[in-house]
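Left out: one protein chain. Kept in place: all the others.
Up next, chain A:
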Amino acid sequence: MPVIEYIDAIRLAMKEEMERDSDVFVMGEDVGLKGGVFTTTKGLQLQFGEQRVLDAPLAESAIAGVAIGAAMAGMKPIAEMQYSDFMFPATNQIISEAAKIRYRSNNDWDCPIVIRAPIGGGVFGGLYHSQCPESVFFGTPGLKIVAPSTAYDAKGLLKAAIRDPDPVIFFENKKCYRLITDEVPDEDYIVPIGKANVMREGSDLTVIGYSMPLHFAMQAAEELSQEHGIEAHILDLRTIQPLDREGILEAVAKTGKVLIIHEDNKTGGIGAEVAAIIAEELLYDLDAPIRRLCGPDVPAMPINPPGEKHFLLNKEKLKTAMLELARY
């Protein structure tokens, strides 16, 4: 099975879906000849032409709003936000429109749109090229939100998102683009939205998260296994809305100890909801208090290297937190 980069998996998913369905098209800033600022759409305009790989004027609300209109007309648009930090002008279109179109029309209209937005830091992007805005959209019924951590999931989830009849926000991690490579089959497949995935089996503690920080957890888990004989059970949520309740409860029940991780800041983050689900259903099965390890509650990460490092999770931070919880 070929091993490919996370970014190639995203590009391949779009290419294959555009070949499969002529209603699928990509729209965003610099997505055409340049192929996007990260090269996510590289080569697509040459293959599919200017109309289906559409360079949009620099105006995020229009990128979302025009895509929503096209989706209501029966197209399957993929709207690219250059950085998730810049998608806030489109928030009204996403929350007031895309999320509510089916509901407010009592199922008369629908909005099968995908909004792709790169999240995450560690690229010296400073405050406005590093953010994780998941919590802004999380908790908005009508939206689905996915955030893959592997190339396999990136491809399968993007295909699922494109084929989904409802609006899906696809948060791709820009640090993962070239850093993460894994096996991706040539054959067509999808990863179902709403299903978490066990990345590692273990019996001592459970780590639940999504996107890039899970790779730090995996590295930490290997070291804890070798150095301390501690086996971590690691669950990748993959979809953060709707959350896989059963998957979460099953993973926690397995060890009785849970550490929830994400790069988005702690307060009001996805982890708070995951913790609430566990507390509602499994409180008396726990052997330790629920722990969270997340970005600090500051507006965003700075560009200076020590500041960025301080903000971000890493293997060492994970290892310390996991060991402490395992020994609780």
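We adopt the following convention: contacts are C-beta pairs under 8 Å (C-beta built on N, C-alpha and C of every residue); 3 or more make two chains touch, one makes a residue touch a chain; residues count from 1.
Criterion: contacts and distances are computed from a predicted model.
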Chain not present in the shown complex, as UniProt names it (candidates "RNA polymerase subunit sigma-24", "2-oxoisovalerate dehydrogenase subunit alpha", "Methane monooxygenase/ammonia monooxygenase subunit C" or "Peptide/nickel transport system permease protein"): "2-oxoisovalerate dehydrogenase subunit alpha"
Of A:Leu44, A:Ala71, A:Met87 or A:Ile261, the one touching the omitted chain in the full complex: A:Ala71
Candidates A:Arg102, A:Lys175 or A:Arg238 - the one touching the absent chain: A:Arg102
Candidate in contact with the missing chain, chosen from A:Ile193, A:Leu224, A:Val258 or A:Ala275: A:Ile193
Hidden partner chain, residues of chain A it touches: 25, 51-52, 54, 56-57, 59, 61-62, 64-75, 77, 89, 92-93, 96-97, 100-110, 141-142, 144, 159-166, 168, 190, 192-194
